[in-house]
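All protein chains but one are shown in place.
We just call them A, B and C in the order they show up, numbering each chain from 1.
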Amino acid sequence: MAPRQPPPQHVMVFYHPKVEGSFTLAGEIVDRLARARGMAAVKASIEEAAAREQISAQDMIVVLGGDGSMLRAGRLTAPHRVPVLGVNLGRLGFLTEAQVSELPEVLSRVLDGDYWIEERMMLHVEHRRAEQLVGAYEVLNEAVLGRGALARPVRLTTLIDGDELTTYVADGLIVATPTGSTAYALAAGGPILPPTLKNILLIAIAPHLSMDRAVVLAQGAAVEVIVHTSHQAILSADGQVEMLLLDGDRVHVHNSDYAARFVRVRPPAYFYASLMARMAQNPTADKNR
Amino acid sequence: MAPRQPPPQHVMVFYHPKVEGSFTLAGEIVDRLARARGMAAVKASIEEAAAREQISAQDMIVVLGGDGSMLRAGRLTAPHRVPVLGVNLGRLGFLTEAQVSELPEVLSRVLDGDYWIEERMMLHVEHRRAEQLVGAYEVLNEAVLGRGALARPVRLTTLIDGDELTTYVADGLIVATPTGSTAYALAAGGPILPPTLKNILLIAIAPHLSMDRAVVLAQGAAVEVIVHTSHQAILSADGQVEMLLLDGDRVHVHNSDYAARFVRVRPPAYFYASLMARMAQNPTADKNR
Amino acid sequence: MAPRQPPPQHVMVFYHPKVEGSFTLAGEIVDRLARARGMAAVKASIEEAAAREQISAQDMIVVLGGDGSMLRAGRLTAPHRVPVLGVNLGRLGFLTEAQVSELPEVLSRVLDGDYWIEERMMLHVEHRRAEQLVGAYEVLNEAVLGRGALARPVRLTTLIDGDELTTYVADGLIVATPTGSTAYALAAGGPILPPTLKNILLIAIAPHLSMDRAVVLAQGAAVEVIVHTSHQAILSADGQVEMLLLDGDRVHVHNSDYAARFVRVRPPAYFYASLMARMAQNPTADKNR
Partner (left out) sequence: MAPRQPPPQHVMVFYHPKVEGSFTLAGEIVDRLARARGMAAVKASIEEAAAREQISAQDMIVVLGGDGSMLRAGRLTAPHRVPVLGVNLGRLGFLTEAQVSELPEVLSRVLDGDYWIEERMMLHVEHRRAEQLVGAYEVLNEAVLGRGALARPVRLTTLIDGDELTTYVADGLIVATPTGSTAYALAAGGPILPPTLKNILLIAIAPHLSMDRAVVLAQGAAVEVIVHTSHQAILSADGQVEMLLLDGDRVHVHNSDYAARFVRVRPPAYFYASLMARMAQNPTADKNR
């Protein structure tokens, strides 16, 4: 159904120095690609700044890891429009495309161009203080504005395209992509959105007698949140970067110019099957006391 | 911002025989349009079958009533692509565009072509028993499959594009449009979707240890629900038509070929303002014991 | 820890004619009790009116079945203060005490008096129309007032000890015991209450912009619900009896004079262990399409 894709010629395989087995597996994949197919394939640690600079020269990135690695690779490759093939070495693997055992078959299909690209919307997040830009981030899951270490709510006046929607009084507000709808937003009670959607999802964490329903915005909508707090508050970008928010700070969020590109060999329906498997997961099963 | 629309020439004004004041107001509007503007304007009861047959000859329908009348007019006019201007004589008026007091100004703007058309996605619902089509409906809010008069759950095996999503064990399953996201689906805990979205929303009513999250489907997805029940079950279309469901019946839902067209003079941001006003409403205020 | 109980002398074993294996198992248990212990033990169908009249002459009732049978036996035995030992032949078995495989050991402990009695609060439900009593029920799980076969909300003005609490606009209102907190009320989003509590739980089903939080009442509180509806509404007692409610009908609920008595050999902590097992259950696993 999906149009045939160009077979990749230049491939970089990212391993993570802390993920067991990822270095060895990266070597095996590079061998397979380089020796068997005569391709330009290299391996590199996802922690290496030098390697990241090579991304734009690649046709495809293979990532060995879990969903955290996929988020990171998605953000790194998005500006260069380089697609990412995820091989699951993690626990959940909701974003990855292949288990290690499926790798030979999946690689073979990819090298034949028998794959499709799933574009995942990202968000551009700007943190402003008075007239100054404090920081800007591209996120693939979500931006979270919320309380810091004090267990007290913050007040978050929220505008859509310049018009006030409401003031949340809550532990925090999640501004999520459809990709993020199955992450933190799900824990906060949000709906599941299809990966193809281009709409922003808003949902509060522990709202205190304030708006407690998830809201999906019209495509292209811009969000502005004004922070009212007398105690520590934070802005979190994809759960990776945490910045302090001061009273009066403003956070602007709108669709990013970039999108993550994930390589898929399974049909689009994979999403619902993975989803139901994930919903049935019991994270208490692997607790390690 | 929105392109200028053609001023309507032929207008039919629908009153409801049971809604107080709607007959008189309909007369006043027709007078204004016919006398002052020389237009072809007529009034008719929304209950009259003969009047409904004239819809296709109109450029616009004016409806005097509440959200129930808007849903009805939306369904009636959708096949003919005739837009509907709603004047609120009801309690909520979430779908209507004007209060009675605003009517002179709104009419004037509409006659000048200074309005825009909001298309609202509808759903096509087919009820099948074995190989037979039992009934088919176009809905603007939602189809509900659920328990009948016995307060016991039904089992609803749900497929998306032919692949099983899950089996809900619940009082019912709501298959809603974005318009319906602020109706029954909201009461069941669902998210608010923007009117412009073209995606189906699934949410269970009182799910019993089964999937309890709202799911928004990819645009164009087709839903099939297989009913498992040993007691009375029903299919409801927009809360207007109720059909008995038997064990083994199947209900298919996908985007309709038709869309409701609502006349708007307010900018698109009206939706969020109306929404927050609605969320703050306390329906217990007008209780009549 | 619990005081030693009197070993039962007269025991009746209830089988269900429709539950496979229950007749045979009932015979085996009676044999064991009568032959091995010289006890007065008889078996009977739970459907037999004559057998039910013998309940008051028993020291203990053994029930072979699932949670539905336990609810029924609990209601039947409560007025006679006869305890019930549940042996799980059903799917969930949340209320039963023993699996079939554990029966020899459990019976042996019970015959030695090494068990304790768990009292489960019941509710007395009165359905009144004008000044007339339409019906009265003792329930062990819950009374539900709600919509009938039309998928539209009803209005339920609710008073606590004569003072108005709120008017629910909803599919229904569940008035539950702690035992019922893990049944229908759980599906509606309610909390889990310990079996020992004597307090009533109120929770609405799909509340439409009305009170959407579970409320636990003070011990001894009396509930009165006044029904406002223009369409079919029903009163359900333990999901077994369904009565039509008319506009203006009143339903009164307070603690029953009776309590169900369940025989337990496991320590009280069994409840949380069973609960977590139950929460992890996936009812879609045994779907039969």
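Simple rule for what comes next: a residue touches a chain if its C-beta (ideal position, glycine included) is under 8 Å from a C-beta of that chain, and two chains touch if they have at least 3 such contacts.
It should be emphasised that the depicted structure is a prediction, and the values quoted were computed from it without experimental measurement.
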Going by the touch rule at the top, give the shown chains the omitted chain contacts.
A, C
Can you tell me which of A:Pro153, A:Gly180 or A:Pro194 touches the chain that was removed from the display?
A:Pro153
Just one of C:Ser22, C:Thr166 or C:Thr179 touches the chain that is missing; which is it?
C:Thr166
Looking at the full complex, which residue from C:Ala51, C:Leu92, C:Ile117 or C:Val215 touches the chain that isn't shown here?
C:Val215
I need the residue numbers on chain C that touch the omitted chain, in ascending order.
160-161, 163, 165-166, 186, 189-194, 196-197, 199, 201, 203, 211, 213-219, 221, 268-269, 272-273, 275-276, 279
Suppose we count only contacts with the excluded chain; which residues of chain A make the list?
144, 146, 148-153, 155, 157, 166-167, 169-172, 184, 186-189, 205-210, 226, 228, 232, 234, 236, 239, 242, 278-279, 281-284, 287-289
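By our rule, only the chains that are shown with their structure count from here on.
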Copies chain B and chain A - interface residue numbers shared by over half, same or different:
same
Among the chains here, which has the CA centroid at the largest distance from chain C's centroid?
A
Could you give the separation in Å between the centres of chain A and chain C, each centre being the mean of its C-alpha atoms?
47
Intercentroid distance (Cα basis), chain C paired with chain B, Å
40
Chain A and chain B: spacing of chain centres that average the CA atoms, whole Å:
35
Going by the touch rule set out above, which residues of chain B reach two or more other chains?
166, 186, 189, 279
